[in-house]
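A single protein chain has been omitted from the complex, and every remaining protein chain is retained in its original position.
Per-chain residue numbering starts at 1, and chain names A and B are given in the order in which the chains are listed.
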Amino acid sequence: MSKAPQQDRLKLRRSKSRQWLGFDTQRLLKLFFGGNAVIAVIVLLLITFFLFREGLSFFPQYQKNMEQYRRSGMEFTSLVNEEHERFNQLFRSLVDIRKLQIEQLTAQGLSHEEIAQASAALRERIYAFSELAVPLRNYQRDVRNITRDTYALAQADLEDEATMAQHYDNTIAALRATFSTYEEINRQLVGSIEAQLALMPDFEGTGLQARAKDFRQDAEQFIVSLPTYQARLTAWQPVKEVSLWEAIASFLFGREWIINNDGHSSYGLLPLLTGSLLVTGIAITLAIPLGVGAAIYTNQMALRGEANFIKPFIEFITAIPSVVIGFFGITVFGSAIRWLSQQSALDWLPFFPITERLNAFTAGCLLALMAVPTIFTLSEEALNRVPKIYKETSLALGANRFQTTMRIIVPTALSGIISAVLLGIGRVIGETMVVLLCAGNRIQIPQLSEGVGVVFEPVHTMTGIIAQEMGEVAQGSMHYRALFCVGIVLFVLTLLINYIAQKLFQHERVGD
Amino acid sequence: MATMRDNPFLPKPSTSRVLETFVRGLFRGLTYLILLCASIIILTIVYKGSQTVFQLSWPFVNMEFLTQAPETLHVFEIDGKTVEMGDKAFRAAYEDKGLMSPISRTYALAGGGIFPAIIGTLLLVAGAMLIAMVLGIASAIFLSEYGKRGPVLRLIRLSILNLAGVPSIVYGLFGFGLFVIFLDFNKSLLAGWFTLAFMVLPVIISASEEALRSVPKGFREASLALGATKWTMIRTSVLPYALPGILTSSILGIARVAGETAPIMFTAAYMLRDHLPWQELNHWYDIMFQGVMALPYHLYYVSAKLPQNEYTERMQYGTALVFLILVAVMALTSILLRIRSRSRHNW
Partner (left out) sequence: MSTCYTIHHTRKSVLSALAALLALTLLAPQSLADKIVVKGSDTLGAKLMPRLKEEFVAQEDGREVDVTFEIAAEGSRTGITAIIDGTADLAMSSREVQSSELIMARKRGVNLRAIPIGVDGIAIIVNEANPLTSLSSREVEMIFTGDIEDWSAVTTMSGKISPYTRNTSSGTYSTFQDLALYQRDYAPRAQKLAGNEQIAAEVAANPYAIGYVGLAYTHTPGVKVLPIDGKLPTDYQYPYARPLYFYIDAAKKHSEAVQEFIDFTLSPEGQSVVESVDFLPVSRIKELFPELARE
């Protein structure tokens, strides 16, 4: 009896745990934590699942849509449009003559009125020439009007199969009836182009003459190529089926992202993907030397007090919200870049001066600043983790500090640094606000023919398009799903980058 | 000079030495270039914004800007002087007195202040962090203390780590699809809370777990050896040491939640909402279904959709500064905390 209270006082005995609804506290706590973990995992799974469910159902829908597009005869407009585009190319080579002429006249110091007078004859030709395409344009509109209702009806999915087939047949029949008009238009086009060529004024100077000659040659080629367009139209098959692969390919490799709310939209990823890659490329090219250089400097060369000041400062950059950086870009930085490009001291650069202040470069520079903290912090950490013994051994063997840094420490930490750069890329590619505000939002594949000047082209990005168009879409519509599809591409891309970065990181951990 | 050259202990000038000086200078230059660029951005916003947010006389901050809702700014000329007035003042001065109002140029949102946006951001952050921290920290405790080590746990950990890098816009897309449309929350605080919470969840879980795992095993073993139950062990021997790390990650999470625009653009934020979320409700819980104005979205809106001129610029920079201060204070706390905790625990 006397022993028991002593034991109590020592509190060595496990106190009898309280019971709640038949569970003891320990189990309840475990359940609480476990439940939370399960919810968290489920939520994260749900995100992935939801994203893929919404996104992947885009492809069958797009396939169906492409089929409707074809069967309703709407596709016919795009075929006519190809000829129109070819004509425009010819037209542009005519404009090129005047462009050179104006540049020459401006260089002579003429005023706008004098230039107008001097190139009036050519202006007249351009004007007349532009009118030649009008019948072709009107024909396109007519075709669109014939097919539009059927196409809209097909999309609405209200009619049954047989009625729809009937609608399709009627439309195609109506369309075929217009073929003779089309042939007539082309016949007239040949005649009027020849008439216009006869009216072309003569030019002085070899440059202008050469361009005029190019134009004539191009016009002849155009006339020769006309029958092939016509043949393609006759051979066009409105009942050819569209496979799922075709839909997937036209999303992944489509060169056009055109939203036509009242007609056919095409969802091609390439302009957005290339835009994202261009911006990311610019940002990373700038951020790697800055981030890695700063990491090496801070870790290996800086004075102690200096490092203590640099590190928190660079980490602090993470705290600047992206929309603030975008705001700075749109108010100050973009204009500053353009102002700089207009300085005569920089005229020797082939792509200066630039006209657009919002372009890939503006966005890239700002994103570089946002990638720097990630790259810096992780690279610095990687350098830090290089075992001391490496450094000591190197120094003992007679290498100086600089050699040790560059030849021993940096190569050892290299996989960590690469992983840091990868994570930086992941951060930049997923950034939204800066590109939305500062990249210029031009949905076109950057034209590499411009050389380095390509970096000053406005682009649109995957993140930007989601942010810009997400609010306008109705649930379940194709556009909505297309945006989810872009989301999946982003998701997979960043996941892949992160995964590789982590593998590299672990690899390095194992190494030491 | 001659003596110096004769000194055999002085290092000889060599290409490698020149290279060293050059590279060192280059790296130093790069480092300071980063600091310079960041400083330019911050200082521009602080300089221009402080003219709106602060003033020279008592109470030194522009109370109107911080406590009023945005309104249209009227700019007009009287007796050759340019006068600016917010919409309410303009009305009070003219229309309510029955006077003919002068012809004025108007600038939407340029007058008044940004109070609803500040409140909206605070509400969004508070709700999102509550959800994210409860879920995140509890999950982290489970993963590091209770979970059986094995391939499943590794897989979960890896996926969470990877999800942390998924762009915020993708979470926005998800939140828009699931909460706003599928669950019919509409644009509301609730949809915003969940979207933001799920966005930071992976960050909080992985950072908290790392903090928990960095507590040496010996602490746990010692505690268990003394007869403590598992929970007592966690409570007394693990959590206190992991707390700074968890706190740091949470504060960083707050900064991220407050700073993101993309996820709330289509889930919670309105360009203009003239009542605060708790006003004019039928039921108290309706607050969850109110949309709000939020600082990041407001800043996006006014910088993308409003002109930049002398009248609107003040409000734009003022918003940017208030927002920057709000986020920067949180981030700075977290950075300082991390530095302190780094130096304190060196097991």
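Rule of thumb we're sticking to: a residue touches a chain if its C-beta (ideal position, glycine included) is under 8 Å from a C-beta of that chain, and two chains touch if they have at least 3 such contacts.
None of these values were measured; they are calculated from a predicted model.
Decide which residue listed in B:Cys37, B:Val75 or B:Leu109 touches the omitted chain of the complex.
B:Leu109
Quick one: which of A:Leu56, A:Leu79 or A:Ile115 touches the chain that's been left out?
Answer from the full complex: A:Ile115 touches the omitted chain.
Looking at A:Arg53, A:Lys99, A:Arg176 or A:Arg407, which makes contact with the chain not pictured?
The missing chain is touched by A:Lys99.
Using the touch definition up top, pick the residue from A:Ala133, A:Leu233, A:Ile248 or A:Met406 that touches the left-out chain.
A:Ala133
Which is it among B:Arg17, B:His275 or B:Arg340 that touches the chain not included here?
Spelled out, the listed residue whose C-beta touches the missing chain is B:His275.
Which parts of chain A face the unshown chain closely enough to count as touching?
Counting only chain A, the missing chain is touched by 30-31, 34-35, 38-39, 42, 88, 91-92, 95-96, 98-99, 101-103, 106, 112, 115-116, 119, 126, 130-131, 133-134, 137-138, 140-141, 144, 148-149, 152, 155-156, 158, 256, 258-263, 271, 335, 338, 355-358, 436, 440-444, 458, 460, 468-469, 471-475, 477.
Name, in rising order, the residues on chain B that touch the hidden chain in the full complex.
71-72, 87, 91, 95, 105-106, 108-109, 180-181, 183-187, 190, 270-275, 279-283, 285-286, 288-289, 291, 304-308
In the analysis below, only the chains that are shown with their structure count from here on.
Would you tell me which residues of chain B are touching chain A in their complex?
Touching chain A: residues 16, 19-20, 23-24, 26-28, 30-31, 33-35, 37-38, 41-42, 44-45, 134-136, 138-139, 141-143, 145-147, 156, 158-174, 176-178, 181-182, 198, 201-202, 205, 227, 229-231, 255, 258-262, 265-266, 296, 299-300, 303-304, 308, 313, 316, 320, 323-324, 327-328, 330-332, 335-336, 339 of chain B.
Which of the residues in chain A come into contact with chain B in the complex?
Result: residues 12, 14, 17, 25-26, 29-30, 32-37, 39-41, 43-44, 46-47, 50-51, 54, 289-291, 293-294, 296-298, 301-302, 310, 312-328, 330-332, 369, 372, 376, 400, 402-403, 406, 423, 426-427, 429-433, 436-437, 463, 466-467, 470-471, 475, 480, 483-484, 487, 490-491, 494-495, 497-499, 502 of chain A touch chain B.
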